[in-house]
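All remarks here apply to the structure that follows.
Removed: one protein chain of the complex. Kept in place: all other protein chains.
Moving on to chain A:
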Amino acid sequence: MSTNNMSDPWRPNKVLRFKSPPSECNPALDGPTPDYMNLLGMIFSMCGLMLKLKWCAWVAVSCSFISFANSRSSEDTKQMMSSCMLSVSAVVTSYLQNPQPMTPLW
């Protein structure tokens, strides 16, 4: 038995299953980026839709892309998809209403 202990570190009877670490520590590690970007994306797409500002809609699309790239594993994809769709619809709607090209802000 003692020789077994020396040579073989395996202990099959002492196997513990993986428990994912509590979700509280994860947000602190990843930072608030995905949440902020999600919120910004929503705000910009609403601005783009209501105020018919094309640049708002484009910024909303980029915000939702950034939020998607930075998303944490615990976040569900439905929220991501809905914000993406909202921003794309903002872009499409502003171009349907006013097909003129965007003028630079400066």
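Definition applied: contacts are C-beta pairs under 8 Å (C-beta built on N, C-alpha and C of every residue); 3 or more make two chains touch, one makes a residue touch a chain; residues count from 1.
Simple rule for what comes next: contacts and distances are computed from a predicted model.
> Refer to UniProt and select, among "NADH-ubiquinone oxidoreductase chain 4L", "Myotubularin-related protein 9", "PAT complex subunit CCDC47" or "U6 snRNA-associated Sm-like protein LSm2", the name of the complex member that is left out.
Not shown, but named in UniProt as "PAT complex subunit CCDC47".
> Even though one chain is hidden, which residues of chain A still touch it in the full complex?
That gives, for chain A, the contact residues 5, 9-12, 14-21, 25, 28, 58, 61-62, 65-66, 69-73, 99-104.
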